[in-house]
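Removed from the display is one protein chain of the complex; every other protein chain stays in position.
Chain naming follows the written order as A, B and C, and within any one chain the residues start at number 1.
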Amino acid sequence: MTEELNPSAPTLPKSRNLIITLAGIAMISGLLVVLTFQLTLPRITQNRQDALERAVFTVLPFAETRTNYLLTEAGLEELPDADFAKANVFAGYDQTGTLTGLAMEASARGYQDVVKILYGYAPDTECVVGITVLESRETPGLGDKVDSDPDFLDNFACLDAKLTPDGSTVINAIETVKHGKKTNEWQIDAISGATITSTAVGNALSESTQTMLPLLAKHRNSLKTHKESELSSKE
Amino acid sequence: MTESRVQSKGAVEARAMLHTSPHLRIAPSVDIIMRNVVWAMLPICAFSVFQFGISSLALIVTCTLACIGTEHLICRLSDKPSTTRDWSVAITGILLALTLPPSFPLWMAVVASVVGVAIGKLFFGGLGHNVMNPALVGRAFAQAAFTGPLTTWTPYLAEGRFTEFIPSTLTLPFLRPNSITEWLAHTAPDAFTGATPLALMKFEQVSTNGIQLLIGTTAGSAGETSAGLILICGIYLMIRKMADWRIPFWILLTAFVTSGVFYKIDPNLYPDPLFTLCSGGLMLGAVFMATDMVASPVTPLGVVLYGILIGFITVIIRLFGGLTEGVMYAILLANACSPLISAVTQPRIYGAVKPKKGQP
Amino acid sequence: MIKDPRAPEPLGWKTFSQGIWKENPVFVMLLGLCPVLAVTNTAMNALAMGLATTFVLVCSGVLVSLLRKVIPKQVRIASYIIIIATFVTITDYAIQAISLDLYKALGAFVQLIVVNCIILGRAEAYASKNTVVNALVNALGMGVGFTFALLCLGVVREVLGSGTLFEVTLFGPSFQPWAVFVLPPGGFFVLAMWLFLFSYVRKRRARIQELKKEVSHAA
Partner (left out) sequence: MQPDSLTFIFLNAFIINNFVLAMFLGLCPFLGVSGKIKTAWNMGLAVVFVMLVSSTCAYGINYLLVRFNLEFLRLICYIAVIASAVQLVEMVIKKFSPALFRTLGIFLPLITTNCAILGLALFQTNRDYNFAQCLAFSLGAGFGFTLALVLMAGLREKLELAEVPDVSTGAALSLMLAGLLSLAFMGFAGLGG
């Protein structure tokens, strides 16, 4: 930093003094920052992990453990716990090691800003089984009810996201309808007065399920067997 | 809004100079104009009461009294003569009531009135100095504060509307409005959707019949439903030279053209231009609120730009925004822009040399 | 009575109290308004932000005061900024370690403490000229004043905007919250109302004093 701060230093008197002082201060500051960083790092990582775990287990209530995966066009890659921030699919397993569901992130534009949610997906029933809001700046008291309104959360008891038999697309894209107008299994009944945020949740789910589920379908078996084989190898 | 026909002395002179065509030999006095505006709004109020019953009546009376009371009280507190007698604050009250849903709790209407008059007008020195339309400031505040009640609509011509209040009207102060679901069930058995024509259009792509919109047999804010009636009242004012025809003209023209363009692009997705003109509060806003002289530009070209801006923003918010209705915000934004528009369109004094660039 | 402005001030009650009322950084000097409006939608956020700023104020004040004889005049601003940025980074990590929810609520505004004019202003105007103890006491006073101002906004906005105070429900479930107060316009309105109130009180006091003087004069 010191170099950049001193473009005019050579013209000043006693420039060596100035540089030495600045360098000294920079050293002290660097030392302090590094020290804090090192001291707080484990705590911060732990907090992040806890927060994520809370979110994952909210949308997958039957899960006991989770594994992080990175799912791309290229394939499925398991990530160690330290790299959980890079993962985009979290698989939840119950005590016996059977896959109970998958948690994935989705986001769409809401009333104020982008709404980011984590949703649970049950591969057996091909349903969205729960959502939780990760980030939102929606109007308090209205838009932020998507995380707490029991009637709205009832939509995600089993929200249909079935794939076509060949696994290439979702048969019925998830959509949000106005409060009280839900007629089909793949529709979300919006919160009255917070239609925009409800629609954002629907859009996020619709988009994410359409891109992620076909990809996931290709790897479903490796997801299912993976943990079991790991368990058995441990035993 | 029309109350602004009374202005600070300087502004009156500026306008007098800028008017080209000779309209009136003797300028009518302030309270005569104001009174005429109130007369012109009375048919709209009457229709609103006919349509929504005593709840609407209570709303109009409450807003008007609250606005007058606030102005009177603040003038007394600041040791100034009360300015309530020029009728302008009464117009604010009536207009505010006409833009609120008929089921709006009365205590919230009082809050909106107090905020509109106190913050929107008196904080800046009272009539002639308000930067935005006070009624709309009150409504925008209410929309941000009480979003739920402000987007709750009730059926028009409901049975028993003259004998009982809509339950939410009489909510106790500071409490949430009572649920109107049960009331809806017995007043509107034929599945009232609780949506205004604009909401129907936006969320379900269902257009409403033009005749219905003109007459006003739709759900909506207390005084915005009948586009035809508002237009007639506006034309009356304009014929009597009590209102400026240019602002509503340019607003409606721009809204028509802009939505026409989108309608041409995709008639299934976007509403037709006539629907845009007659639905929501566009007519009410264009005729009675955008014409607020204090908060609109003073130059002839400025008036045109101002109208175009309102029409354009309204359509953009309606078609692409998160909200179903954008007239209020469009007018507020245009109010905010109006000093700027006036400054940019200031006619050059004959013979004056434009200062060279780079020189202060 | 002219005092050499460079002479260190004697330590006294005034050193502490001036930041709280007479030179309140927010209400009187209108400094650091960005966090004042951005994070005061709840009282808890306001308190956390106030404490974080106080921490940075005190630490940087002490360090600047310690180094005041070492730092050459030409590079003092750059040094102060580095010192402040250091403590802000420390605060940032500390908050992340304490509570992730709090960190999310405050967002990037913790890091924006760096450009809060109060801190650089205090370092330049006070800490660089006074002893360590004085700088500490003064910075503490300013921090308390800043926190007080934040709380003034935070409490009003949370009580009216969500009907709670420090997340404790105040009025029961049927209370209608005024959502506008937790939204951006509410921040502007509440601060404007506080300033309006203070200015009203000050004007009123001045007038009463004037009247008193007149009365005594007449007597």
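Note that a contact is a pair of C-beta atoms (placed from the backbone, for glycine too) under 8 Å apart; a residue touches a chain by one contact, two chains touch by 3 or more.
None of these values were measured; they are calculated from a predicted model.
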item	value
Shown chains touched by the chain that is not drawn here	A, B, C
Among A:89, A:131, A:174 or A:200, the residue in touch with the chain that has been omitted	A:200
Residue, one of A:18, A:33 or A:117, that touches the chain absent here	A:33
Where the missing chain touches subunit B, by residue	8, 10, 78, 119-120, 122-126, 128-129, 131-132, 137, 140-141, 143-144, 313, 316-317, 320-323, 326, 328-330, 332-333, 335-340, 343, 358
Where the unshown chain meets subunit A, residue by residue	1, 4-5, 7, 29-30, 33-34, 37, 107-114, 196, 199-200
Touching residues (missing chain, whole complex) on subunit C	30-31, 33-34, 37-38, 78, 81-82, 85-86, 88-89, 92-93, 107-108, 111-112, 114-117, 120, 180, 183-189, 191-193, 195-196, 199-200, 203
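As a working rule, only the chains that are shown with their structure count from here on.
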item	value
Contact-richer chain pair (by C-beta pairs counted) among A-C and B-C	A-C
Intercentroid distance (Cα basis), subunit C paired with subunit A, Å	36
Multi-chain contact residues (two or more partners), subunit C	179, 183
For subunit A, residues contacting two or more additional chains	139, 141-142
Subunit B partner contacts - residues on subunit A that touch it in the complex	111, 139, 141-142, 178, 192-193, 195-196
Residues of subunit B touching subunit A in the complex	147-148, 151-152, 193-195, 203-204, 322
Interfacial residue positions of subunit B with respect to subunit C in the complex	108, 119, 141, 144-147, 149, 171, 174-177
